[in-house]
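Worksheet: one structure, shown below.
A single protein chain has been removed from this complex, and every other one stays in its place.
The block that comes next holds subunit A.
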């Protein structure tokens, strides 16, 4: 058994296009091993098969409010509120399934297809903003952040006039550099807004996601405003920075690989596969798929005991040669959809098909409408989010 903790997590990426160099050694030599965390230790799980096992086994809990849940930020345990109502992402069975199913109907492939024309309009509108602005312009500001935010606000039924309020506060919540007090204040402001918004919809529920949830949950006799506020907040935050970072990073990858970009320009039928490959290649959420073991279990030959924390390393899994041929190569025609960039098991991303559609529309539209798009600075000058738990770009200066 390995007891020495050779490595410290979370680890920074040193190259924007590759996992931290130690990942390969861990995966090949000690695929399930103990690592140091800011305030303790955890097991890292690094092989594709084992990551899937952990994320799809009930002996691992997602209860992020639990005092023993592995922490990635020093002193984070102090801000845990074990008595507070859990968001979907922190629920376990049997609570998790029904809560997820209540809202899943809004995110089916077919349901989302009906939103396509409206998402296209939103993307076109933001490309207009980019083109009307200064040159060089910031793609993060003009396109990456506003698109997912406008789309989810519209789905939830947030009035257009309040979009700016939301943008401003959610950016504060998701930025690592925001001081903790300011982050709590911003979260409080959004929470208060969401509670008022939902309360106002209760009398005469409108035909939007929140309104339909009120009707549906009331009919089932399970409606509680606080629970719906939590769900609304999660939907608002979970898809914002994630999708934004994928837009920015993939744009850089396309511009660096013109032969791959040429493939999707020639045949938009290939874009969905390209999106899938970008998700695998960057795996922007890596250590965030952490879990707490609640019943002894063996994973990859290693016994993990109840009470111990694990980090299911999605990025390592997605570069595991056992699961992907030439895993470090970006190949938009790979067609490999068994990656874990959206997680795996019961918590696998609820918004994944919305994210896929937004990314597909953005790439097809951006490179068609702005065929001369190029980076305004060298790749090594770009401000990558080396310090954040969700990888991405703070800014992306482009010109055309």
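Keep this in mind: contacts are C-beta pairs under 8 Å (C-beta built on N, C-alpha and C of every residue); 3 or more make two chains touch, one makes a residue touch a chain; residues count from 1.
Basically, contacts and distances are computed from a predicted model.
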item: Protein that the absent chain corresponds to, by UniProt name, given "ABC-2 type transport system ATP-binding protein", "Ferredoxin", "Electron transfer flavoprotein, alpha subunit" or "NADH:ubiquinone oxidoreductase"; value: "Ferredoxin"
item: Chain not shown: contacting residue from A:297, A:349, A:362 or A:382; value: A:349
item: From A:7, A:59, A:80 or A:100, residue that would touch the chain that is not displayed; value: A:100
item: Subunit A residues that touch the omitted chain in the full complex; value: 56, 100-101, 104-105, 107-111, 337-338, 342-350, 352-353, 356
